[in-house]
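Only one protein chain is missing; all other protein chains are in place.
First chain written, first letter: the chains are A, B and C, and each begins at residue 1.
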Amino acid sequence: MRYAYLGPEGTFTEAAVASLNLGAEADPVPYPTVGAALTAIRGGQAERGVIPIESSVEGIVTATVDDLTTGGGVRIHGEIRLPIAFALLAAAGTSLADVKTVGGHPQAQPQCRRWLAANLPRAEWVAQASNGEAARQVAEGKLDAALAGEFAAAKYGISVLAPDVHDNTRAVTRFVVVAPETVPEPEPTRSDRTSVAAFLRDDYPGALMEILTEFAVRGINLSTIQSRPTGDRLGSYFFFVDCEGHIRDARVGEAMMGLRRVCADIRFLGSYPRCDGGRTHVRPGTSDAEFASAAAWLTGLRGGRG
Amino acid sequence: MRYAYLGPEGTFTEAAVASLNLGAEADPVPYPTVGAALTAIRGGQAERGVIPIESSVEGIVTATVDDLTTGGGVRIHGEIRLPIAFALLAAAGTSLADVKTVGGHPQAQPQCRRWLAANLPRAEWVAQASNGEAARQVAEGKLDAALAGEFAAAKYGISVLAPDVHDNTRAVTRFVVVAPETVPEPEPTRSDRTSVAAFLRDDYPGALMEILTEFAVRGINLSTIQSRPTGDRLGSYFFFVDCEGHIRDARVGEAMMGLRRVCADIRFLGSYPRCDGGRTHVRPGTSDAEFASAAAWLTGLRGGRG
Amino acid sequence: MRYAYLGPEGTFTEAAVASLNLGAEADPVPYPTVGAALTAIRGGQAERGVIPIESSVEGIVTATVDDLTTGGGVRIHGEIRLPIAFALLAAAGTSLADVKTVGGHPQAQPQCRRWLAANLPRAEWVAQASNGEAARQVAEGKLDAALAGEFAAAKYGISVLAPDVHDNTRAVTRFVVVAPETVPEPEPTRSDRTSVAAFLRDDYPGALMEILTEFAVRGINLSTIQSRPTGDRLGSYFFFVDCEGHIRDARVGEAMMGLRRVCADIRFLGSYPRCDGGRTHVRPGTSDAEFASAAAWLTGLRGGRG
Partner (left out) sequence: MRYAYLGPEGTFTEAAVASLNLGAEADPVPYPTVGAALTAIRGGQAERGVIPIESSVEGIVTATVDDLTTGGGVRIHGEIRLPIAFALLAAAGTSLADVKTVGGHPQAQPQCRRWLAANLPRAEWVAQASNGEAARQVAEGKLDAALAGEFAAAKYGISVLAPDVHDNTRAVTRFVVVAPETVPEPEPTRSDRTSVAAFLRDDYPGALMEILTEFAVRGINLSTIQSRPTGDRLGSYFFFVDCEGHIRDARVGEAMMGLRRVCADIRFLGSYPRCDGGRTHVRPGTSDAEFASAAAWLTGLRGGRG
């Protein structure tokens, strides 16, 4: 089974793939962009994908959310959470005093800002397409040092000049495992997350509260909500939402139908086990059994009870 | 078909029965109380009932709401609205100066207060069980005059001493037609009302907003809401609610199921054509077609679209 | 100081006055109706009033709520809660077998229905204007027995034939102490109640939720909400509301201003200590100190902080 991931080798996304312990039969294939990885799945060049979706520092990965939402054809089947630990990598024997240029993904620099200011105040920052690419350029002698995960050092034959150079020791990134929409959803586990993109029908005040109410009235907790421009004009948004529960839970299904009715458009992006293991909170009155009991009661009412 | 109504003859409720134009095969039977009329239906002594449920002056008729809610076994099948016009009835030949005592239902007196103060300031008010009973006592010479509908004069062989003695010329009373719950519901007409009694699960702040939200999120307008004590303790209520629409409307059915899930108890009291002819307002996203389309979409999602 | 109360002597309202332990200088004066008692206060014939406002069995006393709301000129200054215990009173030497007629306030009969059915199944019920009046008629030999509080027996020189004949042993009635609006409000005690009547601006769906939101957004719990017809037409209501807290609490004051702005009309009926001693729940973010701090912050923002 081929796994398309956001490459190149030596990035945190590759580390996320590795954390799946897929074994020998899996074949991880790096792609240069999120879009390219998703396109590979849609086109059948890969059966699964692993891409970042949220960083505690930068927030939602907009390329991922936008492409999942507008591209269609794929669904989220799982998620992975990794602590983000940067090291400063350089060729063996390099000292801090030797480092005039430092490369990495554009998001790497702000996450290591304080360490860089304290230890390499005069080094030039050279943004690269990825941390792995920066490490590769160090290996090729085009950069003095790279910000990347320690695991990238072995990959490119370079050394860890300084470990743990990130400012925020609690930084984490969440990745999603993606599959073609023809693959059956993972079974409900009572510890699930559902992702959805909702397009407001009108740009009227209260439209967002209307969407939130569809969840709240059915006791569904949201874990993420993020507005994204539709690109049409300023102030025109869709909302990317993560909520607790599985599409096959009665309350989640009914909320999805509610969104479908009141929104201009709605894209179901997947239901999958949560990586943090947290159990879904089921408020009194919103369990599957209570939904089933209410439905039976209504059927009785409508049919006449005599 | 026997119609149990709140009697005796000569009351506004009898006038409401008459307004149904039932023809010769119907048999109106007066009962002394709302409870007695409903008990007759439950026991098979009558097939239908007509009882008052709301007055524009006094509000909800609590005996009706309480008995429908707690007694069970019957459902509302229709409603009738009558303007309430009081006349002063007396024996033929009586003049205002002769009237020392005036009788009527306890609610008749406040509705004619100004006229009585201006025209009969010294007459003694003698509350009776009903306006019809007051007219009967006039006929028997036990009272000088009665407040009742003009139609009661002919019934009891007395005269209209003064017509239209009520202060509020817009006063109306709403009556409901009741049938055993084994009789099939009237068909939806796009101009329906649904009555329900909801018992709060807990006496917590926000419980009422929770109930209202179950209607609001599905675009259902309420026409009446009235709290009634459950009798257990101060501050313990159930809510009697009239809403637009029919139990077989998808949005009303889903709202009923929502109430069933979040309330301690819920009593469905009937879906029936509105007497005022107003069409049900269907907010975008809440039509039966939109509910059906959303359900089909969800089924597709859950089954996998491949 | 004269206390106008809903008489006559021997009613539960007189018992409520007695529970105030007013001492010798107070002069309780019975009035035949709630309206008469309130009119006496407005006209200066009495300085205080005691009238029933809510029964756990029958709910809000509509005459009280309607007159307080529309009559103006007075405010609630306190409340009293009494358990309602009925006895069957009769002339000394009477036995149950002698009782052919039983009188009392119309609400007394339903509260003793089961006892009457079991013990006096054939006795005729004769509604009276009050329980005290029924006791008086027993004393005068016009009725065989009366449903009233035990305390009425001594008052009218009759006996307790059977104590505790009420079906619901938890039945209570709440009374309010009323004063002219020129008398300063009781001081806040952290265990207060505020009563208000709100008239909806329009009869549109959601108007009630709008009113409830004015309370909810400021963390104010409601203890009673009751719709009352305005008398204009079916479905036109005002809402009588009891909430926790005192008009001088910042959050209650702001909620009152919110109601004043969004309602067609609002009548403040008083802030007074709760009879049940329950402390007001103050949600985080809604204390007086937090309101004051937020106001100081806003003043700083508007003035420029430089």
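We take it that contacts are C-beta pairs under 8 Å (C-beta built on N, C-alpha and C of every residue); 3 or more make two chains touch, one makes a residue touch a chain.
Everything numeric in this text was worked out from a predicted model, so none of it was measured.
Peer 1: Taking the complete complex into account, which shown chains does the hidden chain touch?
Peer 2: Counted over the whole complex, the chain not pictured touches A, C.
Peer 1: Quick one: say which of A:P163, A:P229, A:P284 or A:G303 touches the chain that got left out.
Peer 2: Considering all chains, including the one not shown, the answer is A:P229.
Peer 1: Among A:S19, A:S56, A:T101 or A:S159, which one is in touch with the chain left out?
Peer 2: That would be A:S56, which touches the missing chain.
Peer 1: Pick out which of A:Q45, A:N168, A:S191 or A:S293 touches the chain that's been left out of the picture.
Peer 2: A:N168
Peer 1: Provide the residue numbers of chain C that touch the chain removed from this figure.
Peer 2: Within chain C, the residues that touch the unshown chain are 180-185, 201, 210, 213-214, 216-217, 247-248, 253-254, 256-258, 260-262, 268, 284-286, 290-291, 293-295, 297-298, 301-302, 304-306.
Peer 1: Tell me where the left-out chain touches chain A, residue by residue.
Peer 2: 54-59, 62, 81, 106, 127, 168, 170-172, 174, 205-206, 208-209, 212-213, 216, 220-229, 231-237
Just so we're on the same page, only the chains that are shown with their structure count from here on.
Peer 1: How many angstrom between the C-alpha centroids of chain C and chain B?
Peer 2: 26
Peer 1: At what distance in angstrom does the C-alpha mean of chain B lie from that of chain A?
Peer 2: 57
Peer 1: Check each residue of chain B and list the ones that touch at least two other chains.
Peer 2: Counting only residues that touch two or more other chains, chain B contributes 213, 216.
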